[in-house]
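After the structure tokens below, expect a handful of questions from me.
A protein chain is absent from this complex, but the other protein chains hold their places.
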Amino acid sequence: MTGVETPLLSLREVAVTRGYRALLAGINLDIKPGELWQLTGPNGSGKTSLLRAIAGLIRVGVSGTIDRPETLLFQGHAPGIKGLLTPLENLQSHPGGLIEVESDRVREALAAVGLLRCLDTPVMRLSAGQQRRVGLARLWLSRSSLWLLDEPFTAIDRQGTTLLEDKLRSHCERGGAVVFTSHQDGKFGANLNQLELADYAAR
Amino acid sequence: MRPDSLGFCRQLFVRHLRCGVRRVEEVFNSLVFFLMVVTLFPLGIGPDSNTLRELSPGIFWVVALLSALSVSGRLFSADFEDGSLEQLAVSGHPLGLCAMAEVLAHWVLSGLTLVVAAPVFALMLNMVPAAIPTLMLSLVLGTLCLSLLGGIGAALTVGVRRGALLLSLVMIPLTVPVLIFGTSAVGEAAIGYDPSRWIALMGAFAAMGLLLAPLAIGAGLRISLEQ
Partner (left out) sequence: MWKIIHKFGSPPWFFRFATKAVQWLLPLMLIALAVGCVWGLLYAPPDFRQGNSYRIIFIHVPAAVVALAGYYVMAFAGLVSLVWKIKMADVAMRAVAPVGAALTFVALVTGAIWGKPTWGAWWVWDARITSMLILLFLYVGVVALFEAYENPEVAAKACAVLSLVGTVNIPIIYKSVDWWYSLHQPASIKFTGESAIDASMLYPLLVNIGAFYLLFAVVVMMNMRATLLETHTNAAWLREAVD
């Protein structure tokens, strides 16, 4: 990690207001390849709003400049999965960013998240945790280097959490970058950068 | 717009059709709704077959309009709730084009099934049999127009609580031309006139809708995601 690398994502003087209410102000941030960032802050501090602003989903009330890569992976509270379709159908026809959809690769990804036995079960018959895993399988298929994950660790068991942490770490090691929001402190140790949003609360 | 955008939209179209086919009871429900409302008219205005024959084009189109608007409320709601819409919005493909794939799939499921069932309903209302081909043709174009307009309304109201009623409120005035073109076409065919000018107007409306609706729907969905 040299200092001269161009950042994947850069925020300059970003401020967020929601409905004439100022939420965040003065955020400057450069995220370089290989970095793992956690957005922390109390409820209502604007974690989700900032993440959605970075993803380009929120534009109204966002000022400053956000330089984002052309493609990115975003995972919100809802996984973007259709209950009527099977995990395989879901990922193959998935509305999502740059992801691979070849059948074999999708099978591998579903195997990696431990869903090999439910390939042909409609997602609505799976448990909440399994449904989340279907969404997370997209991480194994992604070809985007920047990942934005909103509360990725909710509704996932301990084994799944470890799996996900390993995946995020290996993505960063291969030159990607991850921004996620979470209440829990994961086992990322010194590799984790944190942005405490309470420090940027707008007055 | 990316080079693979059209292929992506084709996939979305199939995905939406597949979901619709797995929930085929919804298609039946809207046909049964249509049947029930058609039944209410003779009960309300009397069984006289001449009166019914005279009113049938209007009745048919009003019911078609209301049922089309009521089902288009569901157009994007599932996608909004399950997060698919966010995924589409960040996919890098034009959101309006993606949404058109869904609108067209919705039209195939709701509009074209109504076209197929239309002759039965028309005969129940004593419509002149000679007008039925015109009715079906006008319905093909008219339901497309209604799906496009309903799509615009659905895109604007999907993020709002109790959006279904609001959708009708917002879109009914905009559907007036469709109603007029449709009833005039069927009405003129029933008395033996050539209805082609009305069909042509409806076709023009549909063509304009196909061009402009993606812009409005894309903008509307982005606005709904701002919530």
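Labels A and B are assigned to the chains in the order they are written; within every chain, residues are numbered from 1.
Keep this in mind: a contact is a pair of C-beta atoms (placed from the backbone, for glycine too) under 8 Å apart; a residue touches a chain by one contact, two chains touch by 3 or more.
Predicted model, so just to flag it, every value in this text is computed and none were measured.
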Taking the complete complex into account, which shown chains does the hidden chain touch?
-> A, B
Out of B:Val21, B:Leu40, B:Val120 or B:Val160, only one touches the absent chain, namely B:Val160
Full-complex touch with the removed chain, picking from B:Phe41, B:Trp61, B:Phe121 or B:Phe181, is B:Phe181
Touch with the missing chain holds, among B:Leu6, B:Val24 or B:Leu169, for B:Leu169
Where subunit A meets the chain that is not shown, the residues are 18-20, 60-61
So which bits of subunit B touch the chain we can't see?
-> 152, 156-157, 159-163, 166, 169-174, 176-177, 180-181, 184, 201, 205, 208, 212, 216, 219-220, 223-224, 226-227
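By our rule, only the chains that are shown with their structure count from here on.
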Centroid spacing, where centroids are CA-atom means, of subunit A and subunit B in whole angstrom = 36
Subunit A - residues contacting subunit B, complex | 55-60, 70-74, 76-85, 89, 92-98, 101, 122, 135
In the complex, subunit B touches subunit A at residues 11-12, 14-15, 18-19, 22-23, 78, 81-84, 86-92, 98, 222-223, 225-226
